[in-house]
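A single protein chain has been removed from this complex, and every other one stays in its place.
Every chain is named by a letter (A and B) in the order it is written, and numbering of its residues begins at 1.
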Amino acid sequence: MLKTTPFHTRTAPLVQGQAWRRWAGYSVASAYELVHDREYAAVRNSAALFDVSPLHKYLISGPDAARLLDRMVTRDVTRCKVGQVMYTPWCDVHGKIIDDGTISRLAPDRFRLTSAEPNLRWLSMNGAGMNVAIEEMSERLGALALQGPLSRAILSQVSPADLAALKYFRLVDTTIRDIPVTISRTGYTGDLGYEIWIPAEQAVPVWDALVEAGSPYGIAPAGIWALDMARIEAGLVMLDVDYHSSHHALIEAQKSSPLELGLDWTVGWDKGPYNGRRALRAERARGPEWRFVGLSIDWVSLESRYAAVGLPPQIPTVAWRVSTPVYRHTRQIGYASSGSWSPLLKQYLALAHLRAPHFEPGTEVGIEVTVEHQRLQARARVTPLPFFDPERKKS
Amino acid sequence: MKLYDAIIVGGGHNGLVNAGYLARAGKKVLVLERRPLVGGAAVTEEIFPGFKFSVFSYVVSLLRPEIIRDLELPRHGLQILPLESTVVPLDNGDYLGSWADPDLTRRELARHSARDAEAATLFGRLMHHMAMAVKPILGMLPPDPASLAPSDLKGMLKFAGHFRSLGAEKFHALHKLMTMSSADYLDEWFEFDPLKATKSASGIIGTFLGPRSPGTAYVLLHHYMGEIDGAFRAWGFQKGGTGAISETIARAARALGAEIRTDATVEKVIVKGGRAAGVALASGEEIGATVVVSCLDPRRTFTQLVDPKEMPLDVIEAISRFKFRGSSGKVNLALSELPDFTCLPGYGPHLRGAVSISPSLDYLERAYDDAKYGDFSKNPYMDIVIPSMIDPGMAPPGKHVMSCFVQYAPYNQIGGWTDANREAFGDAVVNTLSRYAPNIKRAIIGRQVLVPSDIERITGLTEGNIFAGELALHQLFFFRPVPGWANYRTPVKGYWQCGAGTHPGGGIMGASGRLAALEILKDVGQ
Partner (left out) sequence: MSATPDAVIIGGGVNSLVAAACLAKAGQKVLLLERSPAVGGQCRLAEFAPGFRADPLGQDAGWLPPAVARELGLAGVTRVVPDPTVVVPSGEGEWLPLPRNAARAAEQIRRYSTRDAAAWPAFTTLLARFAGLLESLYVLPAPDIDTTSLGELFPLLGVARKLRGLGRKDMIEFLRTVPMSVQEFLDDRFEFGPLKAAVGAVGVTNIRQGPRSGGTAFVLLHQLVGAEGGAIRGRGYWEAGPDALAKAVAMVAERHGVIVRTGAEVARITVKDDSVAGVVLESGEEIAAATVLSGADPARTLLRMVDPVWLDPEFLLAVRNIRFRGNAARVLYALDGLPDFPGLTGTPGALAGTLTLSSSLDDIERSADDAKYGRASERPHVELQLPSVRWPGMAPQGKHVLMAQATSAPYRLRAGAWTAALRDALGNRVTAAIAKVAPGFPDLVRHCEVLTPVEIEERYGLTEGAPSQGEMTLDQILFMRPVAGASRHATPVSGLYLCGAGTHPGSGISGGPGWLAARRVLRDRRERRGATV
């Protein structure tokens, strides 16, 4: 059997179509309802409740905790204030990304790191010779993401914390129905939202409290399909979908640098030494060979491809993750790694890796579409990310 | 005198593969096997009424996919059933399992060490790279490193070029793998001792070395070789036992026109004017052939099948130094009931996989220490499978057969392999087993104990070495079996070798038989 999350007793009965998937060795819901439209809509309209417990979580503490993280990740951790959260990738010595996640400074010498892949070994390798303790918290903490415009209103019903004062990428230690939790204003949807970190054994009452308080606001438990659509609109990269960990890549070409993924803003150019610094500086000097960009697929062009065989456009109902060639005229200049119809923007979106110099916003490209077993191209335009960036996210 | 294009001496799987390829090229081929059945060390025999055993070699490991395709083996009965798990009973009553599903395996490992679970993934990736690096060498014709002949120089350049093409990082990793002990190598990756022990066990199989002896690390690769061949999960059971593989290859060879005679002991290879002319059987019969191929081990091939005076002295001397040193035994048990393991009581999926008795590195090393000084291991390493769980036809309904591969049992046992010593060895195996599965003594209704001298007597493998010569660094590639004669030829024209004692050798791989056939065809013309 796969592992189940601390919320399993609550989530399992809700999964109407038995649509489960694997995430880091856990069973999680792809969708709760038979059609996941409402789950997605909740993210942008009310509030969606995601069980994100399979994330890997580590507690790093001790006098050298900041030094360890600062030498490991590309962001300048020394600037991370207590109560602040930082999103950051981390690289190998060649400046290629191993993983990405968030760092929360819980106390001057205590941090929590979340990641997509296990990182215990990498953390201990980076901390060798330092005065620091690394604790695996993955199974000891349940995690929920409450995402959507009404998420603050719902949370305020159950928690005494002053959420209005909680700024974007900040956290607060508080309670929900007297259960100690940490609430951070973070998420993977690009919307107003919070993530809640709960001791695993008290996870269920917190779920119950949120569902109960959220019902009047239209809270909806939501699965990975809805999350995937939202994160594509938000232009957020996903490990193993949009890029591969340099630790797992089988060949050089499968690796990516932060610059290639458009994460330049996460690289501390003036900070102290960290893994990959030399390589990243050199890459910046010569300019990255690839760029991770948004593609907006031209609907008229797509429609005409289908119309030619007498069909209306056929678009997958869930986000896709199949590598899809992108062309400039007849020459392939890159590939899209994921894509989705955006019900909100009414656009067909894709996230793509394009070679220099074809990644400037506004560049017209062609993306492969298979129309009735035939490979054709539809017009698309390089678009700045995120596709969707509501003011409420940070306000 | 009947004249063949080629006579293959010995019906082991390599000989049969060789015959298959030669017959496929239109040659008139005869295989001569001393025993009543083909297969050599890959035979299935009914040792006790109703109980069938893969007597010696018991799992299919790296049977080359190109052989399967070229000889159309599935059409002739090849059917490999999956062997998905390995369970190691630990001394504290717990176990360490490895299952078909990577998530389950990672989680099981994380139960013992979260760091190791993570390292295992990265280790697997490195092994994948190393297997990719080694694979082309397995298919290369070993050149003579000391020769200045253009073909050998070209071969050496190809060999060197291959390493160069790996790049420094992979080359260095491969160098470590080739020169280190499996214990030291695994120490760099893992902390959980039973995991290191179990992984390193694959490095000691068939060698007279302990897990802490340098030169045992590279065999770790074997477990990863299958996957890159596109034969995912290549480890498994042949339906009907390993003998059925031999019969499958024999059927394929016959279908291609090869003739196979059993109960035909070859006494000598007839050499006329420095050229092989045929063979003389023990019966007195003589059979002529343009090419004679020996599938026997190097000592028999070079010094027993032909008059030693036909061979140059330095070759004889080199062969005398070639290490066989059989170190493993086999205990085949007929069981009235399934073993009940204390760590995983009752019936379960672990009974369909391997059970490895390798609770710690020290345990394996101590087993080696016993053998080093001439005695069989009192607490031996064992690789156990229950073939009847996967192929019920191997035993009467409800009953089972259990195969225990055991190390170490030195060929030169102190006091010799007397019946008493053989039984004492069998008892050591059963006693060890009963510590982990207490019902085993009750369950045993038949016991066959095979020690290196038995393996030698029955299969003809010198000193009972299951790989027809130790797989040590100085006995691989152009050293296998003798530098200058690693290209399947011998100093006697028309006399060839194709057994596991040639490159790449070892396991039911068939590669030696195939590569030898391709060389023969190059020489004699298609």
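What we mean here is this: a residue touches a chain if its C-beta (ideal position, glycine included) is under 8 Å from a C-beta of that chain, and two chains touch if they have at least 3 such contacts.
Here the structure is a predicted model, which is why all the values come from computation and not from measurement.
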* Asked: Which residue, B:G215, B:P380, B:G426 or B:G469, contacts the hidden chain when the whole complex is considered?
  -> B:G215
* Per the touch definition above, residue among B:V430, B:I445 or B:L473 touching the missing chain -> B:L473
* **Listed residues A:F7, A:Y274 or A:F292, member touching the removed chain** => A:Y274
* Structure fact -> Checked against the full complex, the residue among A:S46, A:T74, A:T88 or A:N126 that touches the missing chain is A:N126
* Structure fact -> Where chain A meets the left-out chain, the residues are 67, 70-71, 92-93, 122, 125-126, 128-130, 272-275, 277-278
* Pick out the residues on chain B that sit against the missing chain. => 145-147, 163-164, 166-169, 171-173, 175-176, 179-181, 184, 187-188, 209, 212-215, 314, 321, 323, 362, 365, 369, 372-373, 472-474, 479, 483-484
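Keep in mind that, in the parts below, only the chains that are shown with their structure count from here on.
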* To do: Averaged over CA atoms, how far is the centre of chain A from the centre of chain B? Could you give it in whole Å?
  => 49
* Asked: Which residues of chain A touch chain B in their complex?
  -> 2-3, 22, 25, 118-122, 124, 136, 247-248, 250
* Considering the complex alone, what residue numbers of chain B touch chain A? -> 103-104, 106-107, 114-115, 117-119, 121-122, 125, 128-129
